[in-house]
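Right, I'll just put the structure down here and ask away after.
With one protein chain removed, the remaining protein chains of the complex are shown where they sit.
On to chain A.
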Amino acid sequence: MIDQISMKSLAARLSETEVKGRSPWADARHRFRRNKAAMASLAVLLLVGLFALFGQQLAVWSNEEIDFGIIGQAAQLGGPSLENGHYFGTDDLGRDLFSRTVQGTQVSLLVGLIGAAIAVIVGTLYGATAGYLGGRTDAIMMRLVDIMLAIPYMFVLILLLVVFGRSMMMLFMGIGLISWLEMSRVVRGQTLSLKNHEFIEAARATGVSTWKIILRHIVPNLLGVVAVYATLLVPLMILSESFISFLGLGVQEPLTSWGALIAEGSGTMNYGTLWQLAFPLFFFCITLFAFFFVGDGLRDALDPKDR
């Protein structure tokens, strides 16, 4: 009896799913949801995002305020404590590490997201154009990418920052300048396999202009690949920015970022203020971890054959 009922409900469910049908996107979403590591990482990213957005509201001290009761005795008095409102402790100047970390998180995430956004826009258009046009144009465009990839960009980026002054704007521009190269290669490869499909031929036959074909027919079909690579690019951008800031050549005080905080923390850790290294490092690592996992999860979800 019970069996019959459950069989019926199973049958009903089966037919229901069949009637509904599943788009490739729904399929991908389903696969992604089943990936526990990726879902957990997504939750982590969400939390880090909330921390960056609303952390400042929780902070008792602002990031520029100096706690004169602590300055000079950071190792003894500056540790993390709930009583005086320095949840993450203070740095050696008596500034609240909690709000500094919030600020660093904002800056690092912003750099990562903007870098990836530039990569998505420029890289996709460039790669799709090169791949679709083909022939000599393609050869020249991709050779240019090869040449730029062969340049040790971090050195050039530092050169840029020194010559034009160290500012957020310059940092964005510098990172944006190199972030799209790899993306354009990937996109070009995908475009090459796309462009001989019938629907492109049909569009061409009905007289759609080249630009419109690229924007309306090629680019939307690339979204899956682009999404995966963009997710994997964000941590790379964060790494680049942190690298430069670690060297003291990136964002300048009073702004800060994970790299700058890690540099500060690792400079002062022999005085016994280990929390100065631990908290920024924790946020840095879990965020990078989470981005890598989400990227991998997306890749598995959107491209099931590549496992």
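Heads up, the rule we're going with is that a contact is a pair of C-beta atoms (placed from the backbone, for glycine too) under 8 Å apart; a residue touches a chain by one contact, two chains touch by 3 or more; residues count from 1.
The working rule: contacts and distances are computed from a predicted model.
Novice: Hey, which one's the missing chain according to UniProt: "Oligopeptide transport system permease protein", "Anti-sigma factor antagonist", "Glycosyltransferase family 4 protein" or "Carbon monoxide dehydrogenase subunit G"?
Specialist: "Oligopeptide transport system permease protein"
Novice: Please pick, from A:47, A:140 or A:247, the residue that touches the omitted chain in the full complex.
Specialist: A:247
Novice: Among A:158, A:173 or A:227, which residue is in contact with the omitted chain in the full complex?
Specialist: Reading the full complex, the residue touching the unseen chain is A:158.
Novice: With the missing chain put back, which residues of chain A would touch it? List them for me.
Specialist: Those residues of chain A that touch the unshown chain are 143, 146-147, 149-156, 158-164, 235, 239, 242-243, 246-249, 259, 262-263, 265-266, 269-270, 274, 277, 281, 284-285, 288-289, 292.
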